[in-house]
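To start, the structure itself, in structure tokens.
Right after this comes subunit A.
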Amino acid sequence: MTADERQARLAAFMTERFGVEADPWPDGGPIVPVEQHVALAAALQAELGYTLYVYCVASHWPDETPKGGDLIPEHYEVATGLRSVGAGSHVAMWRVSVPVGAGVPTLADLFAGADWQEREQYDLVGVVFDDHPDLRRLMLPEEWVGHPLRKDYAIETGHLPWR
Partner candidate 1 sequence: MAVKANIDSGRWGDPYLDLSTYTADADLMELNMGPQHPSTHGVFRVVLWLDGETIVKAVPHPGYLHRGVEKLCEKLTYVQITPIVDKNDYVAPMLNEQAVNMAVEQLMGIEVPRRARWLRTLLAELQRVASHLLWLGTFGIDLGGALGGGTSLFMYCFRERELIMDLFEGLTGSRFHYNTHTVGGNRHDVPAGWAEQVKQVLTFIERHIDEYVAVLDHPIFEQRTMNVGVIDAELALGLGLTGPVLRASGVDHDLRRDAPYHAYDEIDFKVPIAHGGDCYARYEVRVAEMRESIRMARDLIDGLPEGPLVGARPIKTPVQVKIKSGQAYVALETPRGELGTYVIAGGDNRNASPYRFKIRPPSLHSVSALPWVLPGHQVSDVVAILGSLDPIMGEVDR
Partner candidate 2 sequence: MNPWLHGALYGVVLLAVLMTIVAWATWFERKFAGRMQSRMGPTIVGWAGLLQPISDAFKLLQKEDIVPARADKTLFNLAPPLTLFFALAVAAVVPFSPGLLASDMDVGVLYILALSGLTVFPIWTAGWASNNKYALLGGMRAVAQGISYEIPLLMAAAVPIVLAGTMSLGGIVEFQVQHGWLIWWPPGPGLFAFIIFLLAALAEGNRIPFDIPEAESELVSGPSTEYTGIKFGLFYLGEYVHTMISGAVMSALFFGGWDGPFAPGLHWMVFKTLFFFVVLLWMRWSLVRYRPDQLMAICWKYLVPASLVVLLWAAVTVVGGPA
């Protein structure tokens, strides 16, 4: 199966099983409700052969009012990618969006690699992953204050415990 065929099958699968609007396919994958995050990953792994855990990217979006639009409240976006191995390898990507303070369910039960990737995103961006078996900071020291990849993290001033 070529990558294009896989992409079409994935879009159809997401729409049918999870009711996700995936046409046209957005950059970075469609936004999936948080409750379906784990179910989608499990279905992709078990049914469509997306067995290779690729990435987990969280990004922080502060309050924003686009020109002529309504306020978009502060939120996190967590993008996940799974890959099918072998010929016509293809990445299934989707995103979940959660308000600050709410958690994203962990994929560490399905993919061993999600453990560290989610720890890294928690460390750098500050997203909390619910039910994570071992949610500690990965890169920064345990006693570090703040999450550097957040947009409200001051970069001009020093940060405890290092200056």
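Simple rule for what comes next: a contact is a pair of C-beta atoms (placed from the backbone, for glycine too) under 8 Å apart; a residue touches a chain by one contact, two chains touch by 3 or more; residues count from 1.
How were these candidates chosen? In short, all candidates are chains of the complex that A comes from, given by their letters.
These figures come from a predicted structure and were not determined experimentally.
This complex pairs subunit A in touch with one listed candidate out of 1 or 2: 1. Taken in their complex, subunit A has these residues touching candidate 1: 3, 27-28, 42, 51-55, 57, 59, 61-62, 64, 79, 81, 83, 85-91, 93, 108-113, 115-117, 120, 124, 133-134, 137-141, 148-149, 151, 155.
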